[in-house]
Every structure is written in C-alpha cells, then in structure tokens.
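Here's the structure, in structure tokens; my notes come after.
Removed from the display is one protein chain of the complex; every other protein chain stays in position.
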Amino acid sequence: MSTVTPAVQRLIELALEEDLGRGDVTSEALVPPSREALGEVLVKAPGVLAGLRVAAAVFGRVDPALDWEPLLEDGARVAPGDVAARVRGRARSILAAERTALNFLQRLSGTATLAARYAAAIEGTGARLVDTRKTTPGWRWLEKMAVRAGGADNHRLDLAGGVLVKDNHLALSAQDIAGAVRAARAYAPHSLRIEIEVVDLDGVRAALEAGADVILLDNMPVEELRRAVEWVDGRALLEASGGITLETIRAVAETGVDLISCGALTHSAPALDISLEIIP
Amino acid sequence: MSTVTPAVQRLIELALEEDLGRGDVTSEALVPPSREALGEVLVKAPGVLAGLRVAAAVFGRVDPALDWEPLLEDGARVAPGDVAARVRGRARSILAAERTALNFLQRLSGTATLAARYAAAIEGTGARLVDTRKTTPGWRWLEKMAVRAGGADNHRLDLAGGVLVKDNHLALSAQDIAGAVRAARAYAPHSLRIEIEVVDLDGVRAALEAGADVILLDNMPVEELRRAVEWVDGRALLEASGGITLETIRAVAETGVDLISCGALTHSAPALDISLEIIP
Amino acid sequence: MSTVTPAVQRLIELALEEDLGRGDVTSEALVPPSREALGEVLVKAPGVLAGLRVAAAVFGRVDPALDWEPLLEDGARVAPGDVAARVRGRARSILAAERTALNFLQRLSGTATLAARYAAAIEGTGARLVDTRKTTPGWRWLEKMAVRAGGADNHRLDLAGGVLVKDNHLALSAQDIAGAVRAARAYAPHSLRIEIEVVDLDGVRAALEAGADVILLDNMPVEELRRAVEWVDGRALLEASGGITLETIRAVAETGVDLISCGALTHSAPALDISLEIIP
Amino acid sequence: MSTVTPAVQRLIELALEEDLGRGDVTSEALVPPSREALGEVLVKAPGVLAGLRVAAAVFGRVDPALDWEPLLEDGARVAPGDVAARVRGRARSILAAERTALNFLQRLSGTATLAARYAAAIEGTGARLVDTRKTTPGWRWLEKMAVRAGGADNHRLDLAGGVLVKDNHLALSAQDIAGAVRAARAYAPHSLRIEIEVVDLDGVRAALEAGADVILLDNMPVEELRRAVEWVDGRALLEASGGITLETIRAVAETGVDLISCGALTHSAPALDISLEIIP
Amino acid sequence: MSTVTPAVQRLIELALEEDLGRGDVTSEALVPPSREALGEVLVKAPGVLAGLRVAAAVFGRVDPALDWEPLLEDGARVAPGDVAARVRGRARSILAAERTALNFLQRLSGTATLAARYAAAIEGTGARLVDTRKTTPGWRWLEKMAVRAGGADNHRLDLAGGVLVKDNHLALSAQDIAGAVRAARAYAPHSLRIEIEVVDLDGVRAALEAGADVILLDNMPVEELRRAVEWVDGRALLEASGGITLETIRAVAETGVDLISCGALTHSAPALDISLEIIP
Partner (left out) sequence: MSTVTPAVQRLIELALEEDLGRGDVTSEALVPPSREALGEVLVKAPGVLAGLRVAAAVFGRVDPALDWEPLLEDGARVAPGDVAARVRGRARSILAAERTALNFLQRLSGTATLAARYAAAIEGTGARLVDTRKTTPGWRWLEKMAVRAGGADNHRLDLAGGVLVKDNHLALSAQDIAGAVRAARAYAPHSLRIEIEVVDLDGVRAALEAGADVILLDNMPVEELRRAVEWVDGRALLEASGGITLETIRAVAETGVDLISCGALTHSAPALDISLEIIP
C-alpha cells in the first residue's frame, strides 16, 4: 500500500486504458503469444530512481504472471548502464506494459533527480528543502514520494494536511494577521500547525505576535530573509518561498531559514532517461 | 467532449480528491461561505496556452455555480500580463479549485509552449513535427491536444492507432523486415499504415522493398538521413527520431525527411508560469 | 464541493445502485410517470441536523429536475414537527430517492445530535471535544462534518493529517519516547504537530522533555489527569482519551485538559428520527 | 463473492483512500519497512461477530502478502478476551489497515449483536424478525448479512426485491387497496409476493379481499394485531412494524404475527468493542 | 433515474470511452468547431422502439448543450420513415455521439421488437411472456426494460429477486423437492415466491405437495404441459420454458400455462435498423 494506493491504482488503470485498451496491433501481428522474453530496465543518464513499485504494478496489472525482480530501490543514485530491475515472462505482455511503466519511472525519477540536485545545493546548511502543491494532477502522492526519494522533504500533502494562510485568505476574510491566526487556530484540528504568508518584516512581526507556528516569507530578498531570521530567533519556523532556482537556493539557505519550498521539483523536472532492453 | 472525455473526467476526480477530498481547512476557517470573488487567470511568462477547457471543468466540478469566462483559446500565443480567463462566484470554491486548475493549465501550456518552440525551429522546411507515446500516464489525450495547440502534429495516439515495427518486434518474431511488413499488413486494420524502424540505409532499402508505408530512421546522422531521403525519393514517408533537440532539429529537418518525432515535447516540458489573481 | 466531494459522490452512487439499481417495482406499478408531488423532510425527534447537502445531492442524482428547497441548515437545533426541507417534482423520483436520502440524513443528524450532547456536557470548561478515526468506512468526511455541525471539533482527518505515536509504534520501532518524537519531527511535514500517547505521569514527563506538541493521556484516572495538567502547565496540549461517556466527560473536562476525544460520536450514534411526508 | 461483491470492494477502496490515501506519516516515520508483526483481533465486549471476511479483504487490499487466519466465523457468539482472527506480516501494513478493518468489523458486529438481542426476545414465538431498508448507504448488503449473522432474517434487499405498497403509493396512484394489489400483481415479476401496508382492521380486510400475499400492520396496538391475526387466520402473512423496541417486541410477537420488522437493527446499533493487539 | 441508473451511466462511459476516448479524427479534420446541425433519428424498419432515454443520455454526456427532442416514446410501434427524435447543436458533438447512441437504440429496439412478435403470437391466451437472465452482461436493466417496451413481462431481475430451484441446486444440496422448497422458504426473504424447476409430471406433483408457489416445467412436450395444467388446477403458477420459438409458442400458450419464458428475447434479437440523418 505504501505506494500503490487505490487512487494510484486508478491512475494506472487510466494509463493502461489510454495506451493499450484497444490492443497492441503491432505485437499481435508479429510476436507469437507463447514467446517468452527478459526485459532489463536500463538507466541511461545519471540521477536518482523513483517509481519502481509503480512500474512493478503496471507490469503486474498487464499480466500477473510476469516475474518482476527489482535490483535497486527508490532513492538509489544511478549512473548510465545501471540495471534497475528485470522482468521476465510473455514477450507480448512485456511489450504491452513497457511504455506505460517507463513513463511512470522516467517522470518520477526525473523529479527525484531534480530534488536531489536542489538538496545537494544546500547541504550543510540547516535548511530543509520542501515541495509544494504544484504537482501533476492525479500524481500528488507519487510525486511527494519521489521528492522524498531524492532526499528532500514534503510540505503539506493536501489542503487538509496543513493550514497556510495566504494574502487571498486575508483579503477574503477581512481579518488582519492576528485575527486570521486566531481563527485558524480555533477551527483547525489541533494536529496542524498554523502557517501564514507574509511579504515583509512588518508581516513577520505581526505573524509572530499573533502566535503563528510557521511564517512563509514570500519572495523576500536574501538580505531581508536574514533580518527575519535574526529577529524571529527561533520563536517560529521560517519558510522561504518564491522563485527559488539552483543558482539562488544556497544563498537563501545560508540566511538561516528553516525551510525552502520549491515548486519546480514537481512542475518542471525533466524526465530521467531510462529504457527497457528486451533480450529475446 | 472534445477535451473532457470520460477518462479526463476521471483524472479530474482523482486530482480533486487528492487535494481537497478532506476539505480546505484554511479557507473553511477564514473565508465566509457566502463571500463572492472574482479570479483572473494571469499569464506570467511568454508561451502558448493549452488546457483551458480542463481548467474550466475543474472549476465546474468543484462548484457548478461558478461562472467561467474564457478570454483566450487553446493555441493562443501569450505574454506576461495576459488574462486567459475569469472565474466568478463563491470565494471558497474558487480557492478550492485554484491549485488543481492551475496545475493542469501550467503543465499543458508548458507542453504547448515547448512544441511551439520546436515547430518554429523547422518552419519553412517541409518536415512535420510529431510527438511520441512518452506522455504522462493518465494524460495521453490532454498532452496530445496540447502538442496540437502548440502547432505540432500527433504521432499515433495509442498502440492500436498505428503499426510501428521496432527492433524488439523483429527479434521476438524471428522475421526479417520483409516478413514483418507482410505480417503486419495481413493483421492490421486496413485503416492503418505500416511503419517500421530501421537504423541504417540497408534497413531503409529493405523496408522500402517490403512495401512499408513509413520508415522510422532511428538515431541516424544527418548525412545518412539525407541519403535516405534521396534514395527513397517519395516512395515512403521518412520519420527521423532519436535525440532531437532544439539545437539539432533544423539540420534534421533540412535533410528533407517528412516527419521528426520528439519525446521531450511531452516528457520534459517545464510548466508555463500562470497564476490566479483573486480580486475580493 | 464543501460536502459532496468526488468520494462522497461515489458513495452516493453505491447507495443508489444498491437500493434502486434494478428499479422500484412498486412505484412503477402504481404511480403514473407524469404524477407530481411535494415531499417534506419532517423531523420527528429533538436533535441537530447534518447531511442536508448530501440528501439534496441524492435527490439531484436520481432526478436533476427535482426542486430541492432547504428550510434549515446543518447545525440547526430541531424539534419534532420541524420541516428541514421541501422537495418537489415527479412523484416517482421522490419515492425512489426518499429512503437513501433519509438514510444519509438520519445517520448524520444522529452523529451531530450526539456530538451536541457531549459538547453541552462540557460547556464552560476550557476543553475541546474532538472525534476520532473510528468512523463508518466510506463516511469519514461526512461524519467529520456532522461532528462539527453538532458543535464539536475534529481530530486529524486521516493518517496523513497528523502524527500520533501510539504504544504500537514505540514497540515496533524499538525507540523510546524521545527517539520517537525526534524521528517523527524529522520525517513529518512541518505543517503537522507531533502528538504522542502515554499512559502515566512518567510518560507525560518523557513526552514533554522530548518536545512533543500534544500528549494523549490514554485511559488515565481523573486524578492523574489533573496532576498531568498541573505538571505540564501549558507547555504542551493535553488530550484525554479512552472510555469517555456522557456521565464521565464533565469530570474529565474539569481537570483542565485541552482536548477530549470520543469515538462514540461516530461509531455508536443512534439515528435521528426523520421522515419524508409526501403531499400528493 | 458471497461477501465481497464488486460494490463492497468499491466501498473498501473508498474507506482505504479516505484514511491512508496520502500515507501513514506516523508509521513511515517510526516503523522500519522490513519489520514484521503479529496482530490479534481481540473481542472486548460480549456479542455476535459479523464482517470477518470484509476485514480480511481490507488487510488483503492493503498488502496481499499479509497472512490472515480467521479463528471464528460470522455468527459466532463471543465474550471479552476471545480472539477472532490473527494477521501476520509487515508491521506497517498491519498498522495501515488496522483502523479501517476494525471500523468494518465493529459496526457489523454491532448490528449482528443487536439483531441477536431482538431475536432472543422473541424466541419460542412463531414470529420471524426482519430488517428494513433503513441501512447505512453503501452498506446494504453487508448489513443484511450481519442481520443474518445475528440470527434474524431479511426483508426485501432492494426496491426490486419485493413489492410493498405504502400509503404514499395509494395516494399517488389514486387507487384503492384492491386496485393497487391488482396493478402490482399485473406489473411485478411473478417471482415477487405482493405486500401492502395498512393501519387498521378495515385495511386488513380490504387487503385480504384484494388478494395480498403479505399485509404490513403499521403501528397497530397489540390488541389490534391480535384481532388481525385471528381474522386473517393464515390466509396471508402478517408483518408488524413501527416503533418496535426490545421492551415491546415480545408482546408483539405473541400476538401471532408472522413477521416483525425493526429499523433499529441497522440504523441505530452501537459498535461492538473490538481491537487489534499488536505483538511485535 | 428510471432508466439511467448509476450502473447504466457507467456503461455509457465505457461505451463513449471505447469509441471516442481518443477523439474523432475525421470530424476534427473536417468539421469546423462552431458548425451547428440538426440530426433526425430515422427508423428504417418496422418494429418497437426502446432505449430512447439512453440515447438521450449519450448525447447529453458528449455535449450537455445539445438539444434532444423526443418525438416518440419507448414502446411505440414504428414503421420505416418514422422520426423518433431530433437532436440539435454542435455538429461535431452530434457526429461524435451518433454511433454510440444508435448502437444502444438499435439493440434495445431489436429486443423490444422481438418481444412484441412473441407477445403477439400468444395474444388472447392467458399466458404471460417473460424474459430470462440470459441478457447481455452490463445490460440487464436496459434489456429488461426493452422487453417491457415490447409488451412482455419480466422474470426475476437478478439472483436476489426470486428463488428458482434448479436441478443443480437439488443435486448439490442432497435434498429432495420437498426439502428444497422448505429450505428456500425458511431462508428467503418473505417478499419472494418459491419457484422450482421440474422435468415431468412426477416433479409437478412433488413440487405442489411441497408447497411451491411457481413450478417451472422444463422442456416438457405440449401434451404433458396440458396435463400439468389440468392436474395443478390453479394451485400454483406454471411456467413453461426451454426451446420456445415463434413457431411453437402459441401451442405452448394454449395448454393453459401461466407463464412462458424465452431467452431469445435478450440473447438473440437482431438489431432494428435505425439511422441518424444529419441535416446540415
């Protein structure tokens, strides 16, 4: 269950249906039904693996008789030539599942790889790299796990898994920061911390006085981040957010913020090149 | 139906469930249920729009009473500051749907934007840019439409929508190129052309003699592509594939090939920056 | 969306399918298709309403042409004779949806009513009454909202919406309380507080030293609860749990604990008597 | 299939998704993935078991590698300390499924237990205790089986599984009792008996003359029930219904009615206390 | 709801997905998106209509903006040239839905037409023509309604909607007819009649003595049917079954049996020729 929840299973069904719901005319024409084969999941670029269990589930859904043997695990650092897994069984089944399994694996490994690169950039600072809700619709849980495989951490998993008061909430509630924190505290389950977004040091002060647990510093310059860290001095967690890139993240981390969130991990990670080599 | 097929609707359900299936604790705490608002879908980077109808469907699924007014259409070239659409109604509903709608829109517009850049690079040559089956699982149809919105064309939509004989099929069928083309022709619906992958000029000749309708030239150098074009001389369609980048695509196109396929359009397009500005 | 999420919609489909998926043979035999009627949702016992929007959705799914007019809202205190809503339209449709709509309404109002009784019992103390994860499978979100309608609060909504370290986790992780709190803090999204279950005052001390945000006091006698409150003195939230009844809850609340959780709200609430009076 | 029909499977999916669709953050933080454990399903209150196969299906859906060993069967009379089943395997999987499996088991056993108490109250009379359609939406089939596990019988399973003409049908059809019975007989499949609801002895007479197979005596006093039994003298089945309680049911049964229906069995049964003891 | 239950809606989704889930390449290439059209559902062979509401639901699912105007109703006797309905709106939507809507309509009308022919053949006799469970998987409810549209009646709708003891049940239960009737009576909801299959007059006698409500006479010659009718003399319903054809059904009906069941109505009805004429 840890990976293939009912919702992930439904995504796998959608994916198989869209690609081979009407059969695989080429394989049916050419490959004898009884033909067996071995496929090797071959890494072709350096990176970090994620999604192996989903890939396994894809092969298993296409043909439960396929034998899937993982050689590596999610989170493994890989180099070109590494074999991540092997799959044995009916050749037609392997060909039918190949593209869908790889599409999952390449995208999730791409996310893990990008997360690892960002995480490496802030190594040794105390900052924790976290993702956002800017994930691929239908893929939330999978991408959150891929971010972890890459060595980063998760922000809230859904709208119920954390309170985050943004400018829109303030504007629409006609409350000030203090009122908003109070209202959120009163309404939210006690299992959740109260986080609030601010854009400058005045906001930081107001949020702190209001008793916010976490303060999101939105698009603030490095110098201002540093001043916020000094001023807050551990009385709340500080999260830097907005326009974080591989070039800027280290400087942000060195300001002493506790958390840095980065949407690119999930919305703009290029796929990791992985293929399936079939050995007849 | 043209966009929101039953399968796309199921993907939207998955996406809403994963983000707000347990409610939106922040908005519930702060925004009065009766509060109304206007949201503007604001473009923040240059590109090409795609996915507007899916975004509309997301808002409509969250709250059928929301009023969605599109100002632009899929395929529109946009610049920062452009407003793509407006949505009016209950503020809670707009906030609840916002992230999911944007996640669809940003990713699909990212794909359309990348397709447009590749397409621009080969403008004026006779070559046609096409996508591949390397799409996001669950998103096949949406991404194929985004590629079209960007001005490129589609390769086969699924394993039943075209015959493409690859090296694996040959190896597993124990047939040579001639036998494979014949077997595919005999088996496939007559509505499909027969395409076969080759890696060199000998393969091109064999495929042509076997009567292939389309020949996929896999990872062949530009010089060899040119010779294939000359030799075939219009007797079959030629598709160049493998490692196509923005830097190399023009040279490939100028060899005279009919088609160039590129997986990056769908597996590695960064998101286009689009946000929702809420006007209380 | 605030109530009828995609998952609730799927529950409604299951409910309609199981009762009238093969038609309503009695109504088909007797009631002319064109016959119109008015139905009144009539309360027959004192309590608190919950589930009106689900009931509306049931009628709407059976026949979108039915006209549903709510006269009261979730959370309303009701007495026998109160009319909660009216529904007008094709008589066959009203009869077909009646039982399913009432089954939702009676059960959810039963939960709201029980929550209100427990909440009334601790009024004036500072304690907050919360539910548990002992909900009807498939009904989590609906029952959590019913608890709120009754004037109580929610504990975490799902296993991802809060950290709660129980004895089983300790036993299976081979960690002591300090190690467990540290491990949970390191792993969990920063949006979540860390809660840990203890059974005595030693546990309370260890949890507090370990930096737990919330301490669950499991089945501890009132006297011990009071000592825990004194000792902790606001440095962590304290939640009393285990065998809470209407008779005992006030004494528990008066110890000064911050939270009291009670599974009976959702697992043992009797239905509230509500019927549909049809006026031909 | 006898228990886990496709619809029950869909309910299980909803239940798992709502609780652990976004993972189990506490177990992930603390319990090593390879850790194994044994869980015992421990009864903590006297009653009758029901739902063991659903509980098994929940564990199996979370992790097919778990080993479920039932020690008792649905319908077993249990006492505190009885172990109903054991489950062995990955500790994380057991913890993840625990709450959902117990939520099914506790509720269904609660229904079976209440049914058994009512059934015991009329033992030795000729009356048959039956349930109603006042079931938990989504749970119809499960609760009907739980009622049987408790030793009672089922009324019709759905609107197509029996004809039951109520006052509303008469009012909306503008037919008298004789006309209604005739119309129902003409329309309904011949596999169904015709039952009609009446409120007094005049109604009984009319129903009998009309040829009804079963007559539902709605909220009639015990004395009147007795007279109906005498008058009908076996020419139709008689069902007593309305406000039946544990206190009143024996007197009702002793009137000689054939059937007594009771909604409380399914709409107001408190959960049976059952827990899962984990043995590391 | 009377026709488009949740299960029928799921069948419609399957049907649309399988035909146009990947778009309608021909219409997209040729028909401008804004083009409007009118379509007429034109009957091309004599018969009985059924399925109009499903066809409407298909058009509505493809494009809710289409305007569907039924001119006839299910059960209407039609002749070539009759127009059953009109649909107006976006031409692409009409073309996309056309084939699926017609496939439903043609098949269901085919069933209604065949039922009407069989029913006509026994007109004036007292026998009632009923269908069987030999329906198209996924279509049970739709075909049962089509049989009614054709003027025939329904046998039980599913395995829970009637008791029918066959030879296999006897063999597997090691009971004789009397024991079987008694066991079924004890177990089944009282809303169901007890029917039992016999193959000769001895069986008829045994079934009658056992108190069966309905006796199915399996593949018995006309002469024997007549004797069974005489012998039973109204003490139970008699159903003739097995190898009924249009040629033989009248003779069977004239024996005086109450019911004649015929699987061909649903398993072998040829489609009724119906087309959609598009008026640009």
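A, B, C, D and E label the chains in the order they appear, each numbered from 1.
Here, contacts are C-beta pairs under 8 Å (C-beta built on N, C-alpha and C of every residue); 3 or more make two chains touch, one makes a residue touch a chain.
For clarity, every value in this text was computed on a predicted model and none was experimentally measured.
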Partner chains on view for the chain not depicted: A, B, C, D, E
Hidden-chain contact residue, picked from the options B:Leu72, B:Ala178 or B:Leu237: B:Leu237
Per the touch definition above, residue among E:Ala50, E:Leu66 or E:Ala180 touching the missing chain: E:Ala180
Contacts of chain C with the absent chain, listed as residue ranges: 17-18, 21-22
Residues of chain A (touch criterion as defined above) contacting the omitted chain: 13-14, 16-17, 20-23, 28, 33, 61-63, 92-93, 96-97
Positions on chain D contacted by the hidden chain, ascending: 1-2, 5-7, 140-141, 145, 157-158, 161
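By our rule, only the chains that are shown with their structure count from here on.
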Centre-most chain [mean C-alpha coordinates]: C
Copies chain C and chain B - interface residue numbers shared by over half, same or different: different
Gap in Å, rounded to a whole number, between the CA centres of chain D and chain A: 44
Junction residues of chain E, two or more chains touched: 17, 21-22, 157-158, 161
Topology of the chain contact graph, where touching chains are joined (line, ring, star, complete, other): complete
